Structures are given as structure tokens and as C-alpha cells.
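Heads up, one of the protein chains got dropped from this complex, but the rest are sitting where they should.
Should a chain be cited, it is by its letter among A and B, assigned in written order, with residues numbered from 1 in that chain.
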Amino acid sequence: MSALLEKPLPSKPWQPKPKNLIPEILGALFTALSTFLIVGFSPLKGTLGFTVVLIIMAVLTASVVSGLRRDRKAAWNSTTTVLVYVAAAFVVVPLISLLYEIIRKGVGGFSLGIFTKDMSLSASDSPLSEGGLLHAVVGTVYLVLLASLVSTPIGILAALYIVEVKGKFAGLVRFFVQAMSGIPSIVAGLFIYAIWMINLGNSYNAVAGAMALAILMIPTVARTSEEVLKLIPTDLREAGLALGATQWRTVAMIVIPAARSGLVTAIILGIARIAGETAPLLLTIGGADALNLNPFSGNNSALPYYVWKNYGLGNELSIQRAWLGVFVLMIVVFIFFSLARYFGATKDRKGK
Amino acid sequence: MSNTSEKIESKGVTNQGAKAQTSSLASVAARRPQEGKSEKMAGTGLEAKNVHAWFGSKHVLEDISMEFPRGTVTALIGPSGCGKSTFIRTLNRMHEFIPTAALAGEVLLDGKDVYQPGVDVTKIRLQVGMVFQKPNPFPSMTIKENVLSGLKLAQIKINNADELLESCLVRSGLWDEVKDRLNEYGGALSGGQQQRLCIARSLAVNPQVLLMDEPCSALDPGSTLRIEGTIAELSKSISIVIVTHNMQQAARVSDYTGFFLSDGGPGRLIEVGSTSDIFSNPKEKRTEDYVSGRFG
Partner (left out) sequence: MVYNGFEVFRSEGLKFLTGFDWIDALPDEGLPASYGIGAMLYGTLVIGLLAVIFGVPVAVGTALFLSYYAPEWLKKPMVLIIDVMAAIPSVVFGLWGYFILMPHAEYWAKLIHKYLGFIPIFDMPANAFSRSPFIAGLVLAIMIIPIVTSISREVFAQTPLDRIQAAYALGATKWAMIKAVVFPYGSGGVIGGAMLGLGRALGETVAVYTVLNLVYDIRIEILLSAGGSVASMIVNKFGEADAVELKALMAAGFVLFLVTLFVNFLANIIINRTARKG
């Protein structure tokens, strides 16, 4: 080895250093300036005008500069790079706006009191300190519980059938699960309405709503469970069978415990999906104002329904209530969502 | 031998009792016609100067300096994992695609450092082409489109596309087999044919140097020999750097050979010289051990 007195330092010469970015910075400044000028002196105004001009100028500047410095293919590359960044911005902006507005408009009516009262004694246009959404929260809880009770066994059993049993109908079941996952929520509501109410002559109640939600929840649970079960290595199953266990015992005592956190994730994802569903509820649960602790009879309410109803009433205070409902609903969904991610991550850390 | 700046300590290892393998390799190397093409052209072409490479904080290449004079074939040999593939990827700036990659040193193409800021990296890659271990023609393109794909990607317009197509396929030794089915899809060929298609594809953009990363290791012996023949032909007009595990192959095709070794740390260039010297009269004991099959 030649006698190098110091070891050379690793560097990344392909990453542009600040002084090499001067053309880019100048280009950005030019874009901003020209946008302001154009917007100022032409009829294009407002956020739309500004955005459109900005995008056009950015694309033009980037491609012309690249084209002059290098060649045509570099110009195209710069054009598409700018457009791709723009697309990403278009996605982020509405969501941030959404979250911001929900918090802004919902927080106003928020107080712990809303969780202890319902709307049976207050009119919708009474001030926000009267009445609450207890009935809606309880309704949502009922719906979620009942729907889960039905969906979890059916969904997981379907997944087990597809992955473990691999019977003759496995393809058919898979097909139905996929078909089910595309059902519009209102069709699910109509379906339950048709069967439950018309055929069986019941009136609005929470159970009906739960059935409709179950139709939507089953495919989510089934598909996620299927993915989870497929991830369990076959060695585990073979080990169980080699010990002399029957297939069902292997599944029950080895596979399911191994997949437990993933299955929990599947259930929670299903819940997150249906907690905010509105359309099927509009047809099945009747939208009460009073707290109804009986899920089997009588109108009941739920958070999405609460929002819907207040929105429909149209006066200023009820709109505020609607936003409040949205705010609470988002919190609920967010909690479930985080739970699902937490359990999903635990699974990754623990096992394969 | 041209004055390559290799970092060796001349200990004057005597060649005591050359092993059968060494001597057979040497005789193979000696059989290669030395057409005296390299000596006068040193100075232009590709050169690596004090190249180091890292992945994150792991130092994987230490102080590699080599010249690749015009019109020569240089083989890089050495055991698996000592950085040969990493090294050639520093030559055409493919090394930087790995997020944790870092570098030191210079790679000079016609005297200019390819890593200088402001260099158009796509132009470098047009001049320093690469053929990969696993043949990778574009399956969504026909044979004709594959060969010309480099031009399309670089948006280079030419007038004589068909001539270029034929000449590239002739040079890579594939023309006779595919001239009647140029509009078939690239995936329908055998492994050896696909690799020759990839060679033709690289040739279409008229590179100065062609880097080959174990191009025959996924192919059968028949295809391997065909491609070695192609390499010999190509070396008349372009420089070739070929990484190979197959010492017989290195002896067969190359003018110069560089021996890489890593003893658990970064890979180093132990010895570089003309192929016949490396195989029959290596200066380093480690080189001799490797080429006589004592390890690796």
C-alpha cells in the first residue's frame, strides 16, 4: 500500500453541492417572480390563477433550462419531474385542508358534556351547550359490536377455508369475497332493508344496521385475514401435523395463535371501515334523537347518522353540531386506525 | 508492459515449481495474439485513480488505481465478494444508485473526472456501457426495438437505423440467428442469445468502453464460448472490462488482468499486469495462490 497519511473520506460527489444548485435556485426565483408578475397584470386571479400560472411557469423554466444546458431528453425529464411533484402536492393539500377544517369547526362545540346527553330534549337549533351526542356514540358502539360479532367468525372462517382447507369451493369463496368487497354501501343497506324489513316485517333497529355493516365488514376481514394466514410459514403447519394432530387442531392451536395479531388487525381494519359508513344506516336504523339502549327494537342512532341529520336540518347551529359529530367521528376512526397499525407493526416485529 | 500505477511491493517472488494449473493458464494466455494495440494508446480511455467505495460506513474498496487503455480487454478476477462488481459500477456511475453508497477518488474518461459536478451522467453512461450478469432485454420491445432502445432512451435521432441495427447484431454475433425475426419479442430468445442481444443493445449507442459483469455466469458453455469470441472481435474497436470468476475465461480473452482480494476488510487490487504475466509469473504470492487454485 502506498503511504497515504490520511484515509480519504467518503463523499457523494453525485449529490449537488450548494454552489452547483445556483442555476436551480435562480430558476425557482424566476418562476416565482414571473408568476407574481403574470398574475398581477393579467385577468387570471385568485388561488386557481396563481396555482395554474405557477405550475406552467415552473414547467417552462425547468424544461427550458435543462434543454439549453443539456439536451431534449433532459428537458422532458425536468418537465415530468415538476409534474410529478405537483401531483404529490395535489394530494397532500386537500387532506391538510380537510383535517384543518374539521378541527377548526369541530372543536368549537366540543366539551365532555356532549358525551353524557342526547338530543331528545333539545331542538337542533338550540345552543350547543344543550344536548349532546351520547345516543350517537352508543349507537355506533352497538353497531360496531354487533357487526363485528357477525363478521369476525364469517370473515375469518372464509379466510381459513381459502388458505387452510383449500377445498373445492375455495376459488368460489374467494370470488364471492372479492365481489362483496365491491358492493356499494347503499346496496348493502337496501339489501338488508329488503330482507329484514320487508320480508321479515321488522322496523328500524340497530341490529338491522349492524347486519348491513356486516356485509361491508366481512370482505375486509376476510381479505386481510387471508393475507395474514398466507404469511404463516408452512413449516409451522407441517410441524403440527407431524406431531400427529389433525388439520383442524393444527389450525386452531398453532396457526391461529401465530396469526393472532394479524387477525386482530384484520378485525380492526374492518371496524375502521364501517365506523364511518352512513348510507346503509339511513335505510335501516331510523335515526333517533333519544338514547336507545335496546339494539333490537326502536330507532337508534349513530355518529354518521347524527352528522347527516344535522346537516340536513340546515340551520346554523345544527351545522355546527354536524361538524362536531364529524370531529368526534374522526377521533374514533383515528383511534381504530392507530390500533390497527400498532397491532400490524407488532406482528412485523415479532414474527416473519 | 505499460506503466500501470499498481500498488505492489516487489518482493521478487520466485516461480518455484509452477503448478499445472498455472502453467496451463499461462499457455492459454500466451496463445492470445498480442496485436500490440495497447501500448501506443495509453493515456486516452478510462482510468481509475485512488478509488475508494463505501456502503454506509462499511469500507468496501480501498485505493484502486487502474488504467484501461483503448482497445484492450481487461479482466478483473478474484474471489466472490471482494468488490469487483462494486468497482466496475463506479466506472459508469451506477454505484450511486444505492442509497448508502459513497466514494472517494477519481474516474477519468479521456482525462476528465466523471464525478465532477456539472457532468451529465447520462452522457457518461452512453460512453461507458454495461452488460449485466443476468441478461435483461426489455420484454415489451421487439428485438429490433431492443437494439435501438438506447437511442430511443437518449432521444438520439439517426438516419440509418437499419444499418446500425445490422452492424450491432453482427458485431455481437447474433445477426445470423435473428435476421429473419427482428420483429419478434426479445423474451423469446435463449439465454445466450439474450445476452448477445444485450451486448448489441449496448453497442448501438457507440460506447468507448464496455463493462461486463460476469456476463457468462448464467449461460451454458456453448454460449459462453460464443460470447468470448464476440469479446475478442469487439476489442478491436472498443475497450472491454470484464469481471469474471472463471480464470480460464480470463486467460482466454483478456490482455490485462487485475486481481482483487479482500481479507474481511475492503477489497484491494493486489496485482495488475498483462494476463500472461499474471498467470505465469505473478509477483505476489497471493496472486499465485489464487491462480493456481489454492483458494478462491
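Keep this in mind: a residue touches a chain if its C-beta (ideal position, glycine included) is under 8 Å from a C-beta of that chain, and two chains touch if they have at least 3 such contacts.
Just so we're clear, the structure is a prediction, and the values are computed from it rather than from any experiment.
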Contact with the hidden chain (one of A:Trp14, A:Tyr311 or A:Tyr342): A:Tyr311
Contact with the hidden chain (one of A:Val39, A:Leu229, A:Ala258 or A:Ala272): A:Ala272
Residue, one of A:Leu190, A:Leu231 or A:Ile256, that touches the chain absent here: A:Leu190
Missing-partner contacts on chain A, residue numbers: 46-49, 73-74, 76-77, 79-81, 83-88, 90-92, 94-95, 97-98, 101-102, 105, 154, 157-158, 172-173, 176-187, 190-191, 194-195, 198, 215, 218, 272-273, 275-279, 282-283, 304, 307-308, 311, 322-323, 326, 329-330, 333-334, 337
Contacts of chain B with the absent chain, listed as residue ranges: 92, 94, 97, 99, 122-126, 129-130, 132, 134, 136-140, 149-150, 152-155, 198, 201-202, 205
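Methods note: only the chains that are shown with their structure count from here on.
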Length of the line joining the C-alpha centres of chain A and chain B, rounded to whole Å: 51
Chain B residues within the chain A interface of the complex: 7, 50, 52, 54, 57, 59, 63, 93, 96, 101-105, 115-118, 120-122, 153-155, 268
Contact footprint of chain B on chain A as seen in their complex: 1-2, 4, 8-14, 16-17, 20, 70-74, 76
